[in-house]
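For this depiction, one protein chain was excluded, whereas all remaining protein chains were kept in their positions.
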Amino acid sequence: MNVAGLYNYWIVILLMMTGFYVVISSGNLVKKIIGLNLFQASVFILYISMGKVVNGAVPILREGVTTYSNPLPHVLILTAIVVGVATTALGLALVVRIREAYGSVEEDDIHRQDESL
Amino acid sequence: MISAQLPALQVVVPLLAAPLCLVLHRPFAAWLLTFVVSGISLLVSIALLGQILEQGVIDYTFGGWAAPFGIAYHIDFANAYVLLIVTAISTVVSIFAKRSVASEIEAHSQGLFYTAWLLCLTGLLGITITGDAFNLFVFLEISSLSSYVLIAMGNDRKALTAAYQYLIMGTIGATFILIGIGLLYMLTGTLNMLDMAQRLVAVADSRTARTGFAFLTVGLGLKIALFPLHLWLPNAYAYAPSAVSAFLAATATKVAVYVLLRFMFSVFGIDFALGAMPLSTMLVVLGSIAVLSASTVAIFQHNLKRMLAYSSIAQIGYLILGVSLATPAGLTATLLHLFNHALMKGALFLALGCIAWRLGSVRLEDLRGLGYRMPWTMGVFVIGGLSLIGLPLTAGFISKWYLVLATVERGWWPVVLVIIAGSLLAVIYVWRVIETAYLGKTQEAVSGTEAPLSMLVPAWLLAIANLYFGIHTELSVGIASQAAMVLFGGQP
Partner (left out) sequence: MRDNPVLRIVAKIIIPVILLFALYVQFHGDFGPGGGFQAGAIFAAGFILYGLVFGTEALRNAIPPGLLRFVIALGLVLYAGVGATTMLLGSDYLAYGALAHDLISGQHLGIFLVELGVGITVSAVIVTIFLAFAGRNDP
C-alpha cells in the first residue's frame, strides 16, 4: 500500500477526528462549533484533493492545454462551504441567545440550571 | 405545457414564496402566503401523482443539460407518495398555525417564522423529488437549517438548547452524508442516482463502496432519529412551537426514511445493501430496541409533547423493522406506515397544540377533567391514541397488520413479539392521558371553553383521515405496494 502517496487522505482523517473529538468532548458551546468547522473543513479537503488529475492544469479554459483537473468538486465544495458558513452563523446566534437566557455558555451550567427547575 | 413543468414548480413555488414572505411585515399576510403556497404545492403533488399513475415515471432535467451531466429530477411512485404526504401535512398544519403561532410567537418574528416554514417546505420537497445525490444534500441542509430556526422560536428558553443540540447532531449527520456522497462520486464519477446505480454494479465489491454506504447510513440514521442517534428528537419536539412540532414530526423523519430507502434500493441495490452488508441484522436489532425502549420511556414522561416525541422514536423503530425484512411486503408495510404515522402524529400534536393554546401548558397534571371541558380536542386525542395503539378501524391498525404479516412471512417470530409488545406499551401511555382527562377530578371551576374552530378543523380533518384510511385502505395500500414494487425492481 502506497502510504506516502495517500498523504491527503491521512490529513483528512486527522482533521476529521480532531474536529469530531472537539465536538464531543468540549463542554463550551462555542468550542463545539469550532470543532464542527474543523470537521467540515476536513470533508472539503477530501473532495478537492480527489479532484486533482495527474498532470492536470487548473480548470480554466485556455489555449494549448489538453488535460484539466476536475472542476466539479470545486463547485460542490463552494456550496458546502456556504452551507458551513450558514450553519456556523446560526449556531453562534443560538449561542448568543443561550448566553442571554442562561448567563453562561458552558454545557454543565446550562444542564444544572435546567435540572434545578 | 404547465403539466410538463410540474416537477420544477413543486420546488420553485415555495422557493419563490420565501423571499416574498421575508419582505411582508404583517403576520396575517405571511400566514396567508404560507397557506396558499402549501395549498398550491398540494395541488401540484396531486397532479404529479396523477401523472405517475398514467406514465409510471417522470424525468425532468434542468439547465438544458441532459442527465447524467445535468441535475435531473426523477419521480416514481415512492417519490410522488412522499411528496403528497409532505404537502398535505403542510397545508393542514398551516391552517392550524394561524392562531397557534399568534399565541406562541411575538408579532414581529412571525413573518420570519413563516419564511423559515416555506424554506423548510422547499427543502423537504426538494429532497424527495431530486434524482441527483449532491442536490439531495443541498436540499437536506436547506430543510435542516430552517428547522433549527423553527424549533428555536419556541417560547421556552429550553427551545434554544434543544435547537443547538439538534444543530450540532444534525450537521454531523449531514457531513457524514456528504462524505458518503463524496466516496460514491470518487468511485463512480457521477452524481446522478440512476447513473450511479448502473456504475456501482461493477465496483460494489470495493472497500470504498462499503465505506460510502456506511457513512451514508449512519448520517441518515441521525436524521431519521434511529436509536441510538435519537437524542436530539425529544427536546426538539417538546420545546418547539406546537405547529412546528406537528409539521416536523409528521414530515422530517419520514423524508429521511425515504432517502434511506432510495439509497438502499435504487442506488446500491438490495443484494449489496441487505445481502453483502449486515444491514438487515443491524436494523432489526436497532429497530426492536427503539420500539421497546422508547415506548417504555414514554410512559414516564410528564410533558405530553415529550411523551409523543418518544412515541415517534418508537414508530420510527417500526419503520426500520419493516425495512430490515428485505421483502416487498416489509417495504409495503414501511411505506404504508410513513403515511399513517404522519396522520396519527399530526392529529396528536395538533390536539396538544389546541390544549397548549387554551391552557398554556402540556403537562399531564394540568389535563385533569379536560375531557369534559374540551370534548372536541380530547376526541381528536383519543382517536389519534387509538390509532397509535393499533386498534382495528384506525389507520394504525392497518400498518401494524401489514407489518406483522410481513414479519410472519419472513418467519421472524421474536420480532412479532416486539411489535405486539410495542402496542401494549402504547396502550399504557395513551391510557394515562385518557384516564387523567376523563376520570381525573377537575380542580377549578369549569370555565375554559373549547379551542377555536380554525385549530379544531385541521385536527379533526387528520383524525377523520385516520379513521377513513383505516377503513378504506385501497388507496394507501395500493400506492404503497406499487411504490415498494418500484423500489424493489431497482431501476424502473
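Note that the chains are named A and B in the order they appear, and that numbering of residues resets to 1 at the start of each chain.
Just so it is clear, a contact is a pair of C-beta atoms (placed from the backbone, for glycine too) under 8 Å apart; a residue touches a chain by one contact, two chains touch by 3 or more.
Here the structure is a predicted model, which is why all the values come from computation and not from measurement.
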Residue of A:L6, A:I24, A:A57 or A:V82 touching the missing chain in the full complex: A:V82
Subunit A, residues in touch with the chain not shown (by the definition above): 60, 78, 81-82, 89, 92-93, 96, 99-100, 103
For subunit B, residues in touch with the removed chain: 1, 5, 8, 12, 15-16, 18-20, 22-23, 60-64
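The definition used in the following text is that only the chains that are shown with their structure count from here on.
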Gap in Å, rounded to a whole number, between the CA centres of subunit B and subunit A: 28
Subunit B to subunit A touching residues, read off their complex: 134, 137-138, 141, 145, 148-149, 152, 157-158, 160-161, 163-164, 167-168, 171-172, 174-175, 178-179, 182, 185-186, 191
Parts of subunit A lying in touch with subunit B, wherever the complex brings them together: 20, 23, 29, 32-33, 36, 39-40, 43, 46-47, 50, 72-73, 76, 79-80, 83, 86-87, 90-91, 94-95, 97-98, 101-102, 110, 114
